[in-house]
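Accompanying notes for the structure given below.
Heads up, this is only part of the complex; the chains shown haven't been moved.
Chain naming follows the written order as A and B, and within any one chain the residues start at number 1.
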Amino acid sequence: MKVTWLGQAGLYLQLGGLKIIIDPYLSDSVGAIDPAKARRVPIKESLFEIEPDVLAFTHDHLDHYDPESAQRFLGQDKGFLVLAPNGCWQKARALGGKHNYVLFDTDTEWTHGDVKFTALPAVHSDPYAIGLLIEGEGKAVYITGDTLYSKKLLKNLPDAVDVIFLPINGAGNNMNMTDAARLVTASKAKIAVPIHVGMMDEIDPNEFPCQNKRVLTVYKETEIE
Amino acid sequence: MKVTWLGQAGLYLQLGGLKIIIDPYLSDSVGAIDPAKARRVPIKESLFEIEPDVLAFTHDHLDHYDPESAQRFLGQDKGFLVLAPNGCWQKARALGGKHNYVLFDTDTEWTHGDVKFTALPAVHSDPYAIGLLIEGEGKAVYITGDTLYSKKLLKNLPDAVDVIFLPINGAGNNMNMTDAARLVTASKAKIAVPIHVGMMDEIDPNEFPCQNKRVLTVYKETEIE
């Protein structure tokens, strides 16, 4: 699996032959409202040239469903699969195009080619927020989405999670580093990728107290075996 | 049980001495709005002569609760049982007549003669959408209604489902063929009847990758043991 961190909670995965983009935040939507949260990482324009097979949103907050980034990708001529829960599903769908807008609420599953997507629960201030389980190439990839720690998160996970992507910023109803480390252990994930830092704060992911963490560099494609 | 596929998700069942019509789409309501979805199968007028014992609607989308078809059946003099969830229940009920309009939301049950009807959950863009479990003649017939794959669907099914009717079109928040085939397996249905194809698209139900499928011909009465 190839992974490119797009900054904040944005991810670009190449898995099972699919190009999968999740929660792209390639604008300064949040900074425009709250200058303290101005974008600290320059926008890489060439990312908008990716033609995804799947575009997924985990919830309807500006740094996850970013209207500007959504419009850029959904404005592409070629149709693709869009997965989004209530709230951002309605917003994305209103942008039209040839895309297949699938309402992706907790527990829903969708198989695309050889890759299976499952909407998992998340505990966040958007009550429709989801996590994503992506299974392909014999790997189980768990993207928690924005969430606090809850036993609910663990209920529907497979026995072995290969990679977990999770917030560690401890603000805005996200886990802090301590609880995020507990979730890594509880999920039995082999590799933990801390995200949701460095875009609107000065939190250093290298401080995440987790043995099996893998800290990514924004915009740099990385192979995760 | 005798089954007649009315095209799209429409079904006419003769079971346990009852004439049961579900989601009749005998108009071009959708094509009138979106020419790309114009009706591809001619309307068979004689179907309106059926005097049903039960008319059931699974949700309030034009190809399921079709106002024109609803009006034709509900305009009959003889009263019958109408099962419909929130949304289309209100619309159907407004048409009046001698009918018994039962609000049929998820988990609700109604026994008519020797046949028991249960409203099952469905995961669709109409939040009130239901599936139907119809039990009679010692058979359990599961009509999923429009839905995506979710563990929720399986929760209240009987141990053995004899026949499952399910969408396979993979658009508009319906399962694609892969997930539909998974649902057949998970529900342990003996016979799977793919529907919701051929009326507004060119999808061929013979391509449904499912060993125990039974492909019906529109308007042709078929005995299913």
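The rule we apply is simple: a residue touches a chain if its C-beta (ideal position, glycine included) is under 8 Å from a C-beta of that chain, and two chains touch if they have at least 3 such contacts.
Values in this document were obtained by computation on a predicted structure and should not be read as measured data.
Of the identical chains making up the complex, 2 are displayed, while the complete assembly in this file numbers 3 copies.
Going forward, only the chains that are shown with their structure count from here on.
Between chain A and chain B the CA-based rotation angle works out to 90°, given as a multiple of 5.
Centre-to-centre separation between chain A and chain B, using Cα means, comes to 36 Å.
On the side of chain A, the complex with chain B involves touching residues 89, 100, 102-105, 107-112, 156. Across the complex, chain B meets chain A through its residues 123-125, 148-152, 170-171, 173, 176, 178-179, 182.
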